[in-house]
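Note that one protein chain is taken out, while the other chains of the complex remain in position.
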Amino acid sequence: MNSFNSKRIPNIMAVIIIIMLGAGLKIVVDYSLTVDKEAGYLWAQKIFYYHVPSAWTAFLGYFIVMIAGVQFLRTGNRKWDQIGVASAELGTFFCLLILITGPIWGQAAWGQPWTWEPRLLTTLILFLLYVGYFMLRQFGGHYERIARNSAVLGIIAFLDVPIVYLSLKFWSADTQAHPQLGMSEQSSLVLNVFFFNLATFTLLFIYMVWYRIHILKLKQKQLELTHGL
Amino acid sequence: MFTALLKKDLLIELRSKEIVISMASFGVSVILLYSFSFNESPKTFSIFASGLLWMVFLFISVLGLHRSFSLEKEFDAIGLVLSAPVDRSLIFLSKWVSGFLFLLMAQIIIVPLFWLFLALDIPSQIGLWLLLFIMADLGIAAVGSLVAGITLRARMSEVLLPILLFPLVSPLLIAAVKSTDALMVGLPFEEWKVWGAIIFTFVIAFSVTGVLIFDYVSEE
Partner (left out) sequence: MDYKHLGYFVTVCIIVFGSVISWWLKMFLTERKILKRISLLEEEK
């Protein structure tokens, strides 16, 4: 097996991603309007273009974990477990990004780093769930059981997400009003920049998962060679 | 087959009563601590009462689930049951129902004491109270049995079980607390039915998932 960076498609992807990230940054800096005219905080608003795509990517990742879980339980093929772990790791990576950029944005735009907002809280709960997921993989015993239990956990976790979101939505309606962003009311310029960044992050995510899986396979090969001796 | 499994769980418990008693006594001691550490008048306290109550139930559920599943592990009974030609989802069902019953029994002991210690008013609408507790308990037992099935054979299972359970069960917790609050002030069901709906959805979602998926959890 050779290095990931010697394969053609990943390299093409990497180049595209770097270009898109650079272009995206330039567009966000130069051309995008602020999202919320009333807030008047020109620069801080632009965090939105990185915060929300991170959220999308994290949830995409966790969705893939669920699908991979189902497929692993159905087929028992190890590759599904690899896809699941890689997606879980990267989903959590982006989840952390949400949890870090969110309060920064909140502090900058609305003066409050933490709001009891259903989306932010759902993200926090999801993050905690996946901390548990990785603990389970760490302490779970031999590989077969770990893989199977992780698959089940991945399925349960994602199934829980809509219920968590709904309950938080009704819960926070009783508590303080919080700043919200209506996506459909934004101008097309804002939306275009947003979707561009969304596409960039999605491509980035796919690249990262692919790279991670490649390394997992390498690791497995290393272990097989070690035990073969 | 299901009734046989269920009967086994319940009979074992009936003989020693150790699960329900440990759950109930742990719960009561936490409540005692509450009344010491919250130096507030009963009126102020009743604002938090429902939240504290359901947290106690969550804690004791962790205790009960861990004991209930550990019993199987102790004699490797799970291995024996699994080698029998039984549909493994029945194990989930029996653990679910027995877990639900243990929690309910513990609650029957704890709730009146809670009311007494903290000098709260006696609420009306007993029927709805019962329904709420039954549904919420079913929900906790369902997720709990699922998570216990996943974590029990891991190392550090005492820690892993709550770590996984609490985030999963949070919507149920919110809904139960909200419903309890509503019942305590005597709100008509119309006003808080959304929380009832959430509890109901939760129970259905996780019991069905448990039945479908438990096969894979306990395979060895």
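The letters A and B name the chains in turn, as written, and every chain counts its residues from 1.
By our rule, a contact is a pair of C-beta atoms (placed from the backbone, for glycine too) under 8 Å apart; a residue touches a chain by one contact, two chains touch by 3 or more.
Every value quoted in this text rests on a predicted model; they were computed, and no experiment measured them.
> In the full assembly, spell out which visible chains the left-out chain is touching.
Output: missing chain touches A.
> Per the definition of touch given earlier, which of A:Met13, A:Ala108, A:Leu159 or A:Leu203 contacts the omitted chain?
A:Ala108
> With the missing chain put back, which residues of chain A would touch it? List them for me.
Residues in contact with the chain left out: 1-5, 21, 25, 41-44, 46-47, 50-51, 54, 93, 97, 100-101, 104-105, 107-108, 204, 208, 211-212, 214-215, 218-219, 221-222, 225-226, 228-229.
As a working rule, only the chains that are shown with their structure count from here on.
> Using the average of all C-alpha atoms in each chain as its centre, how far is it in Å between chain A and chain B?
Between these chains, centre-to-centre, one finds 32 Å.
> Can you list the residues on chain A that touch chain B in the complex?
73, 125-126, 128-129, 131-132, 135-136, 139-141, 145, 148-149, 151-153, 155-157, 159-160, 163-164, 166-168, 170-171
> Which of the residues in chain B come into contact with chain A in the complex?
143, 146-147, 150-151, 153-156, 160, 163-164, 166-168, 170-171, 174-175, 178, 194-195, 198, 201-202, 205-206, 209, 213, 216-217, 219-220
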